[in-house]
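With one protein chain removed, the remaining protein chains of the complex are shown where they sit.
By written order: A and B. Residues from 1 in each chain.
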Amino acid sequence: MAIAVPVRGAHSSPNVRKLLRTYSFGFALVLALALLIANLLTQSSFGWTEQLATFAPLAIGAMASTPSIISGRGGFDLTISPLMTFISILFVSWLVPAGLGGYVAIPILLAIGAACGAINGLIIVGLRVPPMVVTLSTYFIFIGIDLKTTPTPVTLQGNWISDFGGSVGPIPGALFTILLPLAIWGLLGLVPYKRILYAVGSNDATAFSSGVNVSAVRVGAYALGGLFAAIGGFAITALVSSADAGTASSYTLVAVAAVALGGTSLAGGRGGVLGSLIGAACIYLLQSLLNAVQINSTWLQVMYGVMLLIAVVFGAALTRAQKEAR
Amino acid sequence: MSTVQQAAKPPVASTRAPGGALQTALGLQRRYPIMQAVALVAVFVYGAATLDGLASASSIRSILVLASLAGLAACGQTMLILMGGFDMSVSGFIVGGALVVTSLTGKYNISFGVALVGAIVAAGLMGAMAGQICHRFEIQPLIVTLATGAIAVGVVQVQTGGTLAGSSPAWLSRLTSPAAKTFGVGVPPLVVLWVVVTIAMSVFLHRTVGGRRLMATGANSRAAEFSLVRTRRVWTLAFAFSAVVAVLVGVLLAGFAGSVDATLGNPYLFQSVAAVIVGGTVFGGPGDYARTVLGALFLTTLTTVLIGHGASAADQQILYGAIILIAVAVYGRDRALRDRV
Partner (left out) sequence: MSAADLTAAPMAAPPREPVLLSVTAMAKAFGPTQALRDCSFELRAGEVHALVGENGSGKSTLVKILSGVHAPDAGTIALDGDSGADLRNPRAAQASGIVTVFQEVLVAEARSVLDNVWLGVDSLLRARVSKADKRERATAALAELLDRPPSLDTAVEDLSLSDRQAIGIVRALLRRPRILILDEATSALDIETRDRLFAIVQRLGREGVGVVLITHRMDEIDQICDRITVMRSGETVGMLARGEWSSQVLVQMMTGSDRLTEGARSQAPGAEQRVGDVVLEARALQLAPGRTPFDLRLRAGELVGLAGLEGHGQSEFLEALWGMGSTAGEVVRIGANGEAAVRSPAQAAAQDIAYVPRERRRDSIFHWMSIRENFALPTLTKDRRKRLLSTAAGRKRLDEYVEQLNIVLGSPDDAITTLSGGNQQKVIIARWLATGPRVLLLNDPTRGIDVNAKHDLYQLLTRLASEGLAVVMLSTELDEHIELMDRVLVFREHELFREHDRASLTRAALLASFFGEEGDADGDRSAG
């Protein structure tokens, strides 16, 4: 990464910076609330259940991308999106026909998701190759497998999973899939792992020399991403009631955009899953608003790009640590 | 970072390899792309032995044309990876360039030349912006070019309204046809173009001030800045170059493919990255374009052979992923954590 020679004299408002460093998702939160209000004003019938179900895959994709990014060294896991589709395909085309379509599928698929993530992590730490290169390769591989196993969409009928696209009792089903990764991430705070993960992301050489098993921490981060992606696979299946290889790369761009918008440092060591959720909400609500005011959908791609740029530039400008001369 | 440089700093790669012969071989491999050349020959020989007609002149011509397109698409990528950057926007700018010269010429009734110049200027500006943003805010190029690529293809798509009317000029199709001849010689013009570009890239990277500054920026951006290299300018120009090259490749592709759709560029993103990495250029260097050329030839030959054996598009994707992994496993290694303490 480029490091310009630091020039002195730019010590502007360190307190604002410190505040934003601690609550890095603050900007996204304000934006999300504003967009929510705008949505509620423009759409007389804002169907929470449906909206949440549509939102879920994006939100979970963003959350799934977060742990590996926090683990540092450019830890983008590009496989999250095709992995979500892969899990969906496994469920619809393999487990259901094999009679494993019940709740028993949940632990199986979560384990597979985590294992896929862990494989990425193992390759990254084992080969000592930039994560981006590894996950780009496995991204191709996953998309290839998705296409190969499901050349045409397979429909799923009458399965419990569609409850997560509708409602479970009075509660929107998507809330479960969205809140599950958040809950897992929160619970993880009870063990030292999460703190160590942040320290590894901040400076891995320090962590290594202090006796941290850096490789295990990294692999754990990718496994966690894979686990979340599996939950995202449920959310996709619930939403479209089918498995479609066409969704394999749908969430790659927006998930990373959401993470950046949510204030997670793309250099690692800062940020969190909650920020990514809020970042995803911003993107989703903006998209929904554009639909509501009937703007051509081809603009969406441009909007994603522009939002991603604004998010990363804004985030970098605000939360960048004070430049050290040495 | 250490201020005290022990003489005992280990070299970057494979310090564990035992034996003098293996060390020498690895040293040679680091210096020259021997393994890549051997792999290329091996795949070709295997293909020629198992597939009828692979070794025929016409099939070699078409392999060369396909490799030229992949290699040209990887021009910018090579430069950016050497500089420590990365370009995800290749596919976006390829589609953008192709659409501009096919659809927009008809829509706005402008000449091919005007459309081309417009596309080049726009791409150059967007690339320069990406480079500026990456450098100024220290953001991973992956993210920024993901965004600029999406914007590029999105804007063009909005213009064309998603309908893909129009076609490329006939002369462009002739230029890119494998059957075409260059001044009566049986070599496709596109291949000749590629050879010229290869020479130009090699001279630029190794024999010019600009090339050396680009390499220095990749090797140590901070030290380059201290050594009076204006690294932001290097980043800006390199990203602008990459975007412009992608647009030009898009134009060539429009001629080659005849019709254009929004997924036209996708394979070339994969191929550009794969060609550079398989060729053996490492992030931040060392490496050069000649390696990318070998990488592009190898990948194209392999793809041709596989298709000959009945592989599908999905198989190709899986294979590409696997090959990149194998390639980086062999020589794309970072320093071990223990060497960074």
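By definition in this document, contacts are C-beta pairs under 8 Å (C-beta built on N, C-alpha and C of every residue); 3 or more make two chains touch, one makes a residue touch a chain.
Model, not experiment: these values are computed from the prediction.
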Candidates A:A216, A:A292 or A:V306 - the one touching the absent chain: A:A216
From B:A219, B:A257, B:I307 or B:V330, residue that would touch the chain that is not displayed: B:A219
Contact with the hidden chain (one of A:W94, A:W160 or A:Y193): A:Y193
Contact set of chain B toward the excluded chain (per top definition): 1-12, 15, 23, 203, 206-209, 212-213, 215-216, 219-220, 222-224, 226-230, 285-286, 338, 341
Residues of chain A (touch criterion as defined above) contacting the omitted chain: 5-9, 18, 21, 191-193, 195-196, 198-203, 205-213, 216-217, 220, 265, 269-270, 321-322, 324-326
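Note that in this section only the chains that are shown with their structure count from here on.
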Intercentroid distance (Cα basis), chain B paired with chain A, Å: 29
Chain B-facing residues of chain A, complex: 1-5, 74, 76, 123, 127-130, 132-134, 136-141, 143-145, 147-148, 151, 204-205, 208-209, 214, 253, 256-257, 260, 266-267, 296, 298-302, 304-306, 308-309, 312-313, 316-317, 320
Partner chain A, residues of chain B touching it in the complex: 84, 86, 133-140, 142-144, 146-151, 153-155, 157-158, 161-162, 217, 221-222, 225-226, 231-232, 235, 270, 273, 277, 283, 312-322, 324-325, 328-329, 332-338, 340-341
